[in-house]
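Shown here: the complex without one of its protein chains, the others still in place.
Right, chain A next:
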Amino acid sequence: MRPSETTTGRGGARPRPGRPGRPSDGVAGRLPWVLVVPAVAGMVFLVLPPAGLLIRAPWPTLLERLGEPQVLEALRLSLVTATIATLVCLLLGVPLAWLLARVSFPGRRLVRALITVPLVLPPVVGGVALLLVLGRRGLVGQWLEQAFGFSLPFSTAGVVVAEAFVAMPFLVISVEGALRAADLRFEEAAATLGASRWTVFRRVTLPLVAPGIMAGAVLCWARALGEFGATITFAGNFPGRTQTMPLAVYLALETEPEAAIVLSLVLLAVSVVILAGLRDRWVTGP
């Protein structure tokens, strides 16, 4: 038996035709319990709490509550702001990731550490920090207000800023990871053929790391959609303008836990549908 024909045993690890670079599922043999047991435990841990929402949901009044205009308004606002925030993150985050992965400059390690700060910062603290810089009396906000009569807090634009601040590191880290894992030889070949760095980025690098960018964008969008702390601190809470679904859920929890469950379910359902759709379309490939 020639190694190229084996589909079982060690030889089976070769990539399938048409799906280069993907981990193959052709490795046979006993599943190692050391991996399977924690994997199942991890799955249960992640799936159980959302399942709890489904179990406790007030099904008989569900439709009636869904029809409330405030719910639709909050959902629309959440989807719109999370999408715009993701676009902002893509526009700024992909070049930033490229800079960190491809250009060596003094202080690169420090920059890399600094851009992950919003990840570890409690979102409420992030919101306060945004207020101190972009607020009406903030370092930059003061100037914005004087020059343009424009202030970010308590506006829908403020929601986008808060979400982008919290979500962008997710995108930058994924894209940088993809860039570092990509084969440099393609870019080098293009460069030796006379392509400029911009052309190489546009024609070689971007298509090469497109799945990584997509995965980062999905992570970023999901994080922006669930954003609570920075949003309520920086953009406040006003129905139709800054009240996104997580804010509506939090306030509903104060008086009507059942309404909070319904709102959470709506957010959950919509995000699962969108993420599943995107996954099939982009992440798994055709």
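Simple rule for what comes next: a residue touches a chain if its C-beta (ideal position, glycine included) is under 8 Å from a C-beta of that chain, and two chains touch if they have at least 3 such contacts; residues count from 1.
Basically, contacts and distances are computed from a predicted model.
Looking at the choices "Chemotaxis protein CheA", "NADH-quinone oxidoreductase subunit N", "cytochrome-c oxidase" or "Molybdate ABC transporter substrate-binding protein", the name in the UniProt record of the chain not drawn here is "Molybdate ABC transporter substrate-binding protein". Residue A:Leu131 is the one among A:Leu77, A:Leu96 or A:Leu131 that touches the chain missing from this view. Among A:Pro95, A:Pro122 or A:Pro207, only A:Pro122 touches the chain that is left out of the view. Mapped onto chain A, the footprint of the missing chain covers residues 116, 119-120, 122-124, 128, 131-132, 135-137, 153-154, 166, 169-170, 173, 176-177, 180-181, 223, 226, 228-229, 232-233, 235-239, 242-243, 246, 250-255, 257.
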